[in-house]
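Note that one protein chain is taken out, while the other chains of the complex remain in position.
A, B, C and D label the chains in the order they appear, each numbered from 1.
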Amino acid sequence: MSAVPAQGYLILALILFCIGLFGALTKRNTIIVLISIELMLNAVNLNLVAFSKYGIHPNITGQVFSLFSITIAAAEAAVGIAILLALYRNRRSVQINEMDTLKH
Amino acid sequence: MGLLSLLLFSPMIGLLLISILTKNSDHKSIHRYAVLGGIIPLVISWVAYIQFQGHNQLAERVSWFSYQGGQQSFVIDYELALNGFRLALILLTTLIVMLAILASVKQITKNPRLFYQWLFVLELGILGVFASDNMFLFFFFFELTLIPMFFLIGKWGHVEREEAAYKYVIYNGLGSAVLLIAIVAVFAQAGTTNFEAVQAYMAQRDDMAFQVGVLIAFLVAFGVKLPIIPLHSWMVSVHVYAPPAVVMIHAGVLLKIGAYGLLQFGSGMFPDAFPVFAVTIAVLGLINLLYGAFLALIQDDLRKVFAYASVSHMGIILLGIAGMNTAGYQGAIFQTISHGLISALLFYLVGILILRTGTTNLKKLGGMWTAAPVLSGLFLTGALAGLGLPGMSGFVSEFMAFVGVFEQLPLFGAVGVIGIILTVVYFLRAILNMTFGDPRKNKYEKMADIGKGELFPAGVLVAFIILIGVYPDSLSQLLQITLETLVTGMGG
Amino acid sequence: MDLETLLSFQWGMMAPEFTILITGVIVSLQDLFYGKKRLSNWLAIIGILLAMVFLSAQYQHVPVSILYDTYVFDQVSFFFKYILLMGTLLILLMTSTSRDEETEKVRGDFHYLLLAALLGGMIVVSSADIITLYAGLELLSISSYILVGLRKYNRNANEGAMKYIITGSLASAVTLFGLSYIYGLTGTTNLYDISREMSVIDTQLEPLAVLGFVITFVGLTFKISTVPFHMWTPDVYQGAATPITAFLSVVSKAAGFLLLIRIFVAAFTTEPGLSDDLTVYEYAIGFAGVLAAITMIIGNTVALRQRNMKRLFAYSSIAHAGYLLIPLVALSAFSLETIWFYLLAYMWMNIGAFAIIHVLIQNHQTEDISMFSGLYQRSPVLALMMTLFLASLAGIPATAGFIGKFNIFLGALSADPAHYVLAAIMIGTTVISYVYYFNILVQMYSRPKAESSPIQVPKALWLTIAICAAGTLVFGLFPNLALQFFSW
Amino acid sequence: MSGEIIAFVLLSAASVIGALAMLYVSKVVHMLLSLVLTFFSLAGIYVLLSAEFVAVVQVLIYSGAISIMMIFGIMLTKHHDQEKHPQNIGRSLLAGGGVIVFFAAVYGAIRKVPFGEQATGLHEANTEQIGIKIFSYYVIPFEVVSVILLAALVGAVVLAKREGDDQS
Partner (left out) sequence: MISFAWLIPLFPLISFMVLILSGKKLKNASGYLAILLTGISFLLTIGVLLDLRTITEFEVIWPWLTVGEIEFQAGALINPLNGLMLFVVSFVSLLIHIYSLGYMGEDDRKSSYFAYLSLFTFAMLGLVMSPNLLQFYMFWELVGLGSFLLIGFYLYKESAKKAARKAFIMTRIGDAGLLIGLILLFWQTKTLSFLEIFQAIEQQKLAPGMITLIAILLFIGAVGKSGQFPLHTWLPDAMEGPTPVSALIHAATMVAAGVYLVAATYPLFLASEWALIIVSVIGAFTAIFAATIGLVQDDLKRVLAYSTVSQLGYMMLALGAGGYVAGVFHLTTHAFFKALLFLAAGSVIFALKNQHIKQIAGSGKHLAVTKWTFLIGTLAISGFPLLSGSFSKEAIFAALLEDGQYGLLAVALFTAFLTSVYMFRLYFLVFHGKGEDKPERTVPLCMNGPMVILAVFAVIAGFFGSQLADWLAGGQGSFAVLHHSPTWLIFLATLVSLGGIVLAYYIYLRKQINQEEWKETFSSTYTILYNKYFIDEFYENTILYSTRAISYLIFYIEKYVVETAMAFVSGTIKAIGTRGSRLQTGQVQTYGTVALLGLAAIVLFFVVKGGYM
């Protein structure tokens, strides 16, 4: 029915995943790093949802999975921000590259 | 609990006595209990000897643990068994540990309580190695000796003691690592680690490549312990920097695990494949013999001389093993025992020397005989025993080892004989430089001779050295059945 | 779904989980309304003991699954839950009389979160469905993140927690990415169904299967801290309070390993997965061997340079994770047993060691190795115990660690083909590890004591140490106790 | 039919642009906002994929909750923060290279994978289907998620709470 091939969604998801990954690894601001990870999770969700329609055995489970993933991601983000706030309180910095007292 | 288990765990009695009954500050009672704790295994081991002579098969087996994997089951039992060789080594161990304790009474002043505690753990490990009848148990105790030795060297040694201790640990750790790989490889194939059962399994499996591979691993593993050049540098450091009382045990017994292992694991389990290594072992033996001898020739430190002498003597063990026949094996075993006694004697004397002079540097020593004739005489006795003078144990073992190697590899034997010429050279050089010569050159002119109390351990060792030298059958009768097993892979 | 079906499941089997959940709720309520810190601790301990009692009742129970096979109670889950509960119990004992002010302030939350993390671990262990697994995993992870950052006025704790959550989220994103492919490939999240689907997989779908396998695996290496997701470990271990570090290294890691086993062994080992009659697992697991090798080497060599004890143990823990990967590579009938036994042994020895480190850190306010100086003079028993734990970690006989390593070895060499290289690397790096373990021994026995004041060891901590020491020794001398227990 | 393609192309372009913009704008707040675009476009794509409920949740949670939370986070910390170009260029290049390799490899792998029929029943009572699934199969994860949220809540409160006695 649809002309959009399944690969289209998968590749879109892959692209977003990669961008998210790159962002998470290069961005300086910790919040952006966290949100980049959220982007990666989004890409995963896209995969899941796409598979729930176009997979080998498409079914609703993929959507359920993505719902769980979204929820948990939100919790994770909340904790992340909380930790960041605690850190900021102690260090006055959100630069991720300045967190390097623990090393070697 | 059988007699063997009792023997095996008897050092624990000493450990407990010291731990419970003494306090750190009370050195006198610590030493007293240590001596008591040393006597107990000694007595039990002689009881075992008498039992064994009465044709009492001392063997114990308790099932320990097992795995069920697919079709095969892997069983490891707690198996102890004696044979002549093992018994001889056990007697040697209990004796030398006892004497080392006596030596420590004067030599160890720093925290003797801990010292003896580790010493008893070490004794437990060594006894376990010699009493166990399967590879796993062997390894279990083999590895157990690592920590006590580490401390005995690292805490009570001299100068570079900690480096020596680490060297010891690394080399031996690597050796036992290789050993473990080989043991587990065999175990994974055979499903058992019992020496005889493995031998039976290997005989019917007839997988030469596998056996050769495993044997190479054993050769490396025990080559570290023995040591075989170039895996020897740890052993020299230990000889030099460990406290002499510990070196008595180290050179006297611990190194012997290498020889024992090579015989027990090599020809005891793979009688068909082991002869493949005859030439290899002969070459290694020769290298050891000559390398050690040449180096012993130019050392300035008495302990280094003895260390390289040990390396050289281990070459004779290897040569004997390379003979792959009864005479060779017996020579190797005799050398094992004999070198144990001799090096224990020598290092006992070194300990006394250090107490008197604080040095073992040959350049600083000289003309000692006038001041300390008995000590010097004992040193000379030890050296003569070491250089294989007939009438002492060293000769019998060298002779048999050479007889053994000459059957198949006469050329190696002939070159090896050069080594025993060098033995004379370096032993006499060291000992005569120290004891002979102008007494006025002796900075320690007023050094006390060996005391009456100190004489006893040396006397016992000399007595045993001469007993074996004069009447070797006292030892060789014990070994015949073992040898038959080793050579033919049958019997026992 | 009607109520009848719902009630037809044997919910009773979930009693341990429920116990933990309820304990967690009680503890947090208690903390909220009464704020009695000591009480929280005892409540938590009682809760865990109760859960262990419930769990014990399941010994030799026939495998049961509930909720359409999404949640199972089998042998494996039983034994791993045992480790999780026992480990957490020991850690709770360890903290029961903490004198650390920073920890004291957040004590109630600490207990609640610890129980939550434990619950997550237990769910991971029991679940047979990817979604359940993921939820459990995240419960464990998120609780752990918070636990690490709990000492919020401690810069190191903040930093550790931040690094932990960033790496953790990254890893869980990677894991999920891989899992999404597995879902796409099989259309199901149930591990049994996945396994069934895999056996009839179309050859053209092979890339997806392999990708799913590999990516998920790499993502999950975070949890067990092996290469490539291992680098957070030292930083986080150093940043976290010592009991938390112990928790991470033992409980969290045990759950991580079971996760790996569940997903990969259950889902990818049905034949024939791929074209040449290999299962996906057999086809792809080789790289885990490489990872194991690198992990062992990195862990043990970098540990050589550490002076900070918690970092040192972090690298040691990386190395141990490397050892534990080997049974997975050389998968055989007793891989599971091997991993379980090793984790059990690791629990005793590592928590024991951390308990002593905890005491010393509290006494000395430093984490440097010098805190061990002259420990033998100050407290011979403590030194002896530490010696035992270190010996076990180093794999010296008569300790559980040795038997654990021996098992791994046996597994590696009895596999077909035998993994000689891996075994050699393992044992070689073990020897390297002697150096840093023995270094601590030298500090304890041969160095002059740093302070002459006696070391104060809380009673409950003695209990932890004693239990750990007993466990280390008993399972080292009589491994059959555990091995027979395992093969019911 | 072609409408779907057009929608897909537009939405995916928007999402990728949003994501890329996140990488290239310099102000932190702008980055966040550009990502919100991505999140919205993804919601649209979910609709294309017959996942209306997920789409709604996406909008609510990602574009709503999470983004807002992040903005709070930014505001509570250094909200004027500007992203400078990465100092550690070598590592960024490595990361970029790694990402590209990863992309290429995975792309290569999934490019040709054949997919069979597509599900047809997803539209019908999408939410109900999800509900049934969750409350029959995924009761435990559902409960677990509640615990997670609770834990996260407690944790966030504990961590972020500023205690009066400690103002240093």
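The working rule: contacts are C-beta pairs under 8 Å (C-beta built on N, C-alpha and C of every residue); 3 or more make two chains touch, one makes a residue touch a chain.
All figures in this text were calculated on a predicted structure; none of them were measured in a lab.
Note that the absent chain touches A, B, C, D when the full complex is taken as a whole.
Only one of B:116, B:402 or B:464 touches the absent chain when the whole complex is considered: B:402.
The hidden chain makes contact, of the residues A:24, A:49, A:75 or A:94, with A:24. Of the candidate positions B:428, B:447 or B:467, contact with the unshown chain belongs to B:428. Among C:121, C:149 or C:234, only C:234 touches the chain that is left out of the view. Along chain C, the points of touch with the absent chain fall at residues 162-163, 166-167, 170-171, 174, 206-207, 210-211, 214-215, 218, 222, 227-229, 231-232, 234-235, 284, 287, 291, 297-298, 301-305, 432. Think of the hidden chain as still there; on chain A it touches residues 21, 24-26, 33, 96-97, 99-104.
Taking the complete complex into account, residues 88, 91, 94-95, 98-99, 101-102, 104-106, 108-109, 112 of chain D touch the chain not shown.
The definition used in the following text is that only the chains that are shown with their structure count from here on.
Separating the CA-averaged centres of chain A and chain B is a span of 64 Å.
In whole angstrom, the spacing between the mean C-alpha positions of chain A and chain D is 5. Chain centres here are Cα averages; for chain C and chain D they lie 30 Å apart.
Residue positions 20-21, 34, 50, 55-59, 61, 64, 68, 72, 75-76, 79, 82-84, 86, 89 of chain A each touch two or more of the other chains.
Counting only residues that touch two or more partner chains, chain B has none. For chain B in complex with chain C, the residues that touch the partner chain are 64-70, 72, 74, 114, 136, 139-141, 143-144, 146-147, 150-151, 154-155, 162, 165-166, 169-170, 173-174, 177-178, 180-181, 184-185, 187-188. Across the complex, chain D is touched by residues 1, 6, 21, 24, 28, 67-68, 70-71, 106, 109, 112-113, 116, 119-120, 123, 127, 129, 131-132, 134-136, 138-139, 142-143, 145-146, 149-150, 152-153, 181, 202, 204-205, 207-208, 210-211 of chain C. The residues of chain D lying in touch with chain A in their complex are 1-2, 4-5, 8, 12, 15-16, 19-20, 22-23, 28, 31-32, 35, 38-39, 42, 45-46, 48-51, 53-54, 57-58, 61-62, 65-67, 69-70, 72-74, 76-78, 81, 83-84, 86-88, 91-92, 95-96, 99-100, 102-103, 106-107, 110-111, 113, 115-119, 122, 126, 129-130, 133-134, 138, 141, 145, 148-149, 151-153, 155-160, 162.
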